[in-house]
Structure formats: structure tokens, C-alpha cells
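Heads up, one of the protein chains got dropped from this complex, but the rest are sitting where they should.
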Amino acid sequence: MKKRLAVLLALAMTGTMILSACGGKEDDGKTSDGKVKVRFASWDEAEDVDAQQAMVDKFNAEHDDIEVTLEAYGGEFDTKISAGMGSNDTPDVMYMWNYPAYYQGLEPLDSCIEAEGEDYKSNFYDTLWNYNSLDGDTYGIPIGFTTHALFYNKDIFAEAGIEEPTNDWTWDDVIAASKTITEKCEGKKGFSFQMKPDPYDFEMYLWSNGTAYTDEEGNLEGNLNSDEAKEVFKMFQDMEKDGYAVATEKSGTDEFRSGNTAMYIYGSWSINTLKEDGVNFGVVNIPSFAGKGDSVSILSSSGISMSKDSKNKEAAWEFIKFWTSEEMNKERIGRELPVLHSVVESEGIMDQPEYTAFYTMLEQSADYTPASFIIESWSELSENLSLSFERVFNPSAMEDVSDVLDEAAEQ
Amino acid sequence: MKQKNLMKTATPYLFILPWIIGFLVFTIGPLIFSLIMSFFDWPLTSDPSFVGVGNYIKMFTSDKQFWKSLTISLKYAAIFVPLNMIIALFLAMLITQPVRGVKVFRTIFYIPTVISGVAVSILWGWILNGDYGVLNYLLSLLGIEGPKWLVDPAWALLAVIIASAFGVGSMMLIFYTDIKNIPIDVYEASAIDGANPARQFFSITLPIITPTILFNLITSIISSFQQVTLVMLLTGGGPLKSTYFYGLYTYNNAFKHHKLGYASANAWVMFVIILCLTALVFKSSSAWVFYETEAGGQTKKKKGGKK
Partner (left out) sequence: MKMSKTSKVIIYILLGLVAVYFLSPFVYMFFTAFKTEAEAIAYPPKLFPAKWLWENFVNAWKAQPFGTYLWNSILVTVGTTVGQILSCSLVAYGFARFNFKGKNILFMVLLSTMMIPWDVTMIPQYMEFKMFGWINTLKPLIIPAWFGSAYYIFLMRQFLMGIPKDFEEAARIDGANAFQIYWKIFMPILKPSLILVGVLNMISVWNDYLGPLIFLQDRSKYTLALGLASFKGVHETQIIPMLCITIIMIIPPIIIFIIAQKYIVEGTSGSIK
């Protein structure tokens, strides 16, 4: 008898749960003193959060009727947003870069942008809009970006007695320099690249060599395993085999910081750290492939988006405007590059040698669409590609490039 | 008289009532919900669609990674569980020895368990780095060229096992508590009878602690299958997916690929597997677990079977 009762209880409990999950929220989105509540989620690391909180407080002070709460998710950003979206509890405003994965939960912002007038939109670098839209709808306002560029250690080049890289360098130049440095400088390697690069980033090398992972329809065959693609992979693999380059387990920043490598390609994320460490470094464009025109870089653009289910969209938009203003752009310099023409000018960014290359790369990289925006199941493809990279670059594997790519293209 | 009887039968239920309530409120709802999810294709933000047993069929027939991850987890469990138990038992015996200063060692052995999991993973990631890590540096001082622990598929699983053995302190503590509470006169009596330490261990200690052995065995099996955090932070499932544990596979399906329905199906399959393994262990336990002993060494009444 008791058991039957228990079973009934269980069913009742389950029923309630399911019903409430399908139903809506009762939370009305207002604080106790009538202000409109806006939840804002960011992925910035702990050390930046205090500065962010200060900016949020500033906004709250300037707006009597809105209260923004900052939720700092750090490295677990994806987990939190997934959990939030999966349970219909997404923050009103959040950072965003992986539009293909999340766009279905985001609010298209085109009408809001237009309402702000032409100047608002054109102050942003054009290319960036591509990276924050999908299928013609804009889902995020750019707040920062970085392209990739070639970092080099001036001291090591001096030690090896060779000329520093320039913007006109090709990969042949890099290989030659790496060779000399590895031979002349004890214990140092000329170049480093990631053993398990993010497939999203790596596509830029294919672009520079005139190919891509897929074509516009999403076909891998003929693109991922084209001769040009194989050439790119082979070049890196040979550099590793011949010993001039090291395939790093992580990004390569640590090896560069400690002076163990002379060159590596990365975004502007490490600039502050390198300056703090006192590394004597320079930045130039990514080397081009001989005869294939300017090199191209991938864009990693961060945007700020609004949740489709937000109850306070107007307030959210107010906050988004604030966060994408000139003031905030200036705030973020050193972590990411400003996206507004006006700020770049006023801060003289182009005059600072360590930043110029990134903007040049930005210009050279217009009109390229990453495969992640084209292919629906990108996250799985990305995982498989990552495995293929490993098979080629992992010193214990070093498989034949041609075979690996042909296999990968069959998926 | 009838009332007293009712009270008597109701009593045990009253004792376990807290758990029953908790189970109904906190566990069963989410459990059933996730079971239901496993029959759907459940993307993150758009509407779910019913696929019946489609997820399960896909898992078993067309998803190669499913079998690979399952194999890795089984391999890990097969090595890790007995290894961990033996080490924990060995350590527990070590720290019950009446030597001076053993208390200090006890604390030292337990310290690793107290360090936060995130820090442990990052720390070992450093130490095990193939080119710049401390372990290989020390090995090189001895003239050995250390393998690239986290990069060489042949060594990566071992690296994970080394890092996870770090947490053996909990099991050790449980064994230790049990062993330490065996009345000392049992040993003394047997010593009088002429038993040496090895004999004492196998005939007295081991049988008495079989209930905790059972406990540690089962919890060890369960946690080895659920291993996610350590391997996610240490190897990310690599290199070449050689450490792509089943738990990580499920997690990625849910949070990276946003296939919540499929991930739920993954989880339920794992649940069934663990359930079967545990049931097997329990069934066998009637042969080797002793729940009651008589204190005192003379009457060695060994009662088998569960109560």
C-alpha cells in the first residue's frame, strides 16, 4: 500500500515538473524597486571583471530605471549559455562569437541598428558585420576583434644575425629564417605552430593559398583535400619533421614568452602579457604563399547579443549601445582591438607598431566566410578536423598528409 | 496491539523517509525528464522532435566514437579500479602501522585529495608537459628521455591514470577508518595462537573489512565511468582521442554539439552498463563479504551472505 502511494507521488512530481518546464516563467523581469532588470553575461577572466563591474555600475548610475547585473562566466561560458538556453533562462545580454551554434536563441538586431542612423553602423569596420551575422540577419554588435599576425622575437633574430621579418615575407622566408635560427641559436626553435589548432583558425592558411575547407554549398571534397590544402599541411609538417619548428601543445605563447621560439602566429590576445614580460617583440603580417597574393587571416570577432526571449529588450538595447560606445572600445584596448574607426583614429592605434599588422590583415581578409558559417554541423566537423590535424602534426603520428585529408573529405 | 504492530512496520519506512522525499523531489523528476529527452532530437533552442529509439540505434550502429569511447572507459575502469583499491588498501595498512610519526604521513597522503580538482588538473598538465614539464626534466637528470605524456597516444591514458591516482586519499581514509576500528584484542589473540603479520592480514583484517571493500569497489567503478573534469582539463580527450572517455563524449554531445537528446541517450546507456556491473558485483558479494563477525579470536564463526 505504501509502495503504491509512493508511485503515485512520483508520477505527480514528474507531471508537475514536465508541465512547468513547458510552461513559461513567472519572473516578471523587474527588481523590487521597479527597475527593469537586465542580466549581462561575459566571458572575461577574473582580472578584468572588476573593471567591467565598474563600467556596469557607471551605466546603472546613469540610468535610473535600469539595473544591469554582471554575470562573469569565465572559461565556462559555453557551458553556462548552453544550460541557460536549454532551460529557457538565458541572460538578456551576452557576449557572443559562436553565432552558428547559438543564433536560434538570439534576437536579430537589424531594426535597432537602423534606428540608430547610418553613422552608428558605418563607424564599425565593415568586415566585422559578416562575422556577426547569419543568413542576412545581424545577431550581434561587434565589440572587439582580432586577426592573426606573425610575432617575432627581435633579440633572437639579432642573435642569429639575420634580418627581421617584413610585411612582404613569404613562407619560404620564414622557413629559411627558422632554419638559420635553429642552427645558430642553441636550444631555440625558429617557429612554432599549434599541434591541435582550432580548425576555425587554421582555415586562414588555406585561404592564403587559394582554397578553403568547403565551397559555398558545403562540399568538402575537392576543397579540404585540394592540392593547395595539402600543400599547406605538408609545409607545416615538414617544418616539424626537419626540426625547425615545434608543434606546441598549447597556443605557443608560453614558448614565445620564455624565449624558446623566435616566431609564432597568434591573435592580439597575448600583446599585454608580452609587454608585461618585457619581451622584445615585433609584429608583421602573416607570411604569404609565394605567388598567391596577399595573405589572409581569420577574424575572431566578439560581439554582444540579445536573447530572443528577453523580457526587457528596450533596456537591453540601451545597455548594448553603451557597451559598444567609443568609451567602451577604448576600455578594451590591450585585450582586443577596437572596432570603431573613430576610436582607432583618436587613439592613434595605427601608429603603434604592434597593432598595425592586425588592421592590415583585417583589410586583406574581407570577403572570406569561414566554413563554420556555412556548414550546419560545424561543431562535429570541427572535432573531426581537429583529429585530422593531430594525425598530421602529432610527433607520434605524422601521418601522410594526402591520405589523412582524403579521408577527412569523405565525411 | 494492532497499533503497536503498525508502528513497528512503519518504523523502518520512517527512517528512510528523508531519502525518499529527497529522491522524489530532487532526483526522479530530472531523471525521468532526461529519459524522455533521450527519445527526442532535442536541439538547444528550437523545438524538439520525437525520434523514438532513433538515438539509441544511431549510437550502436553508426557512431564509431561511441564504441571507441566506451572501450576507453572500460579499459580505464579495468586498470584503474583494482589498481586504486590495492593502492588505497596498501596505503591504509601503511598508515596504521605503529611507527613514530605516522600521523604526519597520514596527513601528507591525504593532502592531494584536498586540493581542488581544477587546480590538480592544471598542475598535472604542467608537470606532464612533454617538452617543458617538470617530470620529464627530472627524468632527464637521470638520463631518461621522458615520453611526451600528453601528446603520445601510447602514454596519455597512463598519464590520466597517474593524475587520477592522486585522489586515492578518500578511499584510503575509508579503509583506514575501518581497519583502525578493528578491536586490537583480535590481533593479540591470534598472535598468541602464533599467527604472523601476513596471516593476520589475510585471515583477520581482510575478511573484516570486506564490507568497505565492496563499497570502495562499487563507488570506484561508478566514478571511473563518470570521469569527466580531470580528463577534460588535462587532455581534452586527446591526443588523437586516446583519452576520449565516455563521460567526456557525453558531455561534448550535450554542451559542444548541443544534441541534448542524443546525450541523454548516451547517459542512459552508461547508466545501464554501470547498473549491470554493479549488480554483478553485488551478486558475487554474497560469496566473499562478511557482515557479521564475533569479536574475539576463538570462535571463528564466519557467516556468509547479506543481511
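Think of it as A and B in the order they're written, each chain with its own count starting at 1.
In this text, contacts are C-beta pairs under 8 Å (C-beta built on N, C-alpha and C of every residue); 3 or more make two chains touch, one makes a residue touch a chain.
All values reported here derive from a predicted model rather than from experimental measurement.
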* Contact with the hidden chain (one of B:L6, B:I57 or B:V118) -> B:V118
* **Residue of B:Y56, B:F105 or B:F201 touching the missing chain in the full complex** => B:F105
* Structure fact -> Where chain B meets the chain that is not shown, the residues are 9, 11-16, 18-19, 21-23, 25-27, 29-31, 33-34, 37, 91, 94-95, 97-99, 102-103, 105-120, 122-124, 127, 131-132, 134, 137, 166, 170, 173-174, 176-178, 180-185, 187-188, 191, 208, 211-212, 214-215, 218-219, 222, 225-226, 228-229, 247, 250-251, 254-255, 260, 263-264, 266-267, 270-271, 274-275, 278-279, 291-296, 307
* **Touching residues (missing chain, whole complex) on chain A** => 3, 17, 20-21, 25, 39, 43-47, 49-50, 69-72, 74-77, 79-80, 83, 86-89, 251, 253-254, 257-258, 260, 269-270, 273, 276-277
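The definition used in the following text is that only the chains that are shown with their structure count from here on.
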* In the complex, chain B residues that touch chain A -> 13, 20, 24-25, 28-30, 32-33, 36, 43-46, 129-132, 148, 150-154, 236, 238-241, 252, 254-258, 260
* **Sites on chain A touched by chain B in the complex** => 2, 6, 9-10, 13-14, 16-18, 21, 78-79, 82-83, 85-86, 101-102, 104-105, 195-196, 246, 249, 254-255, 260, 308, 377, 379-380, 383, 387, 390-391, 394-397
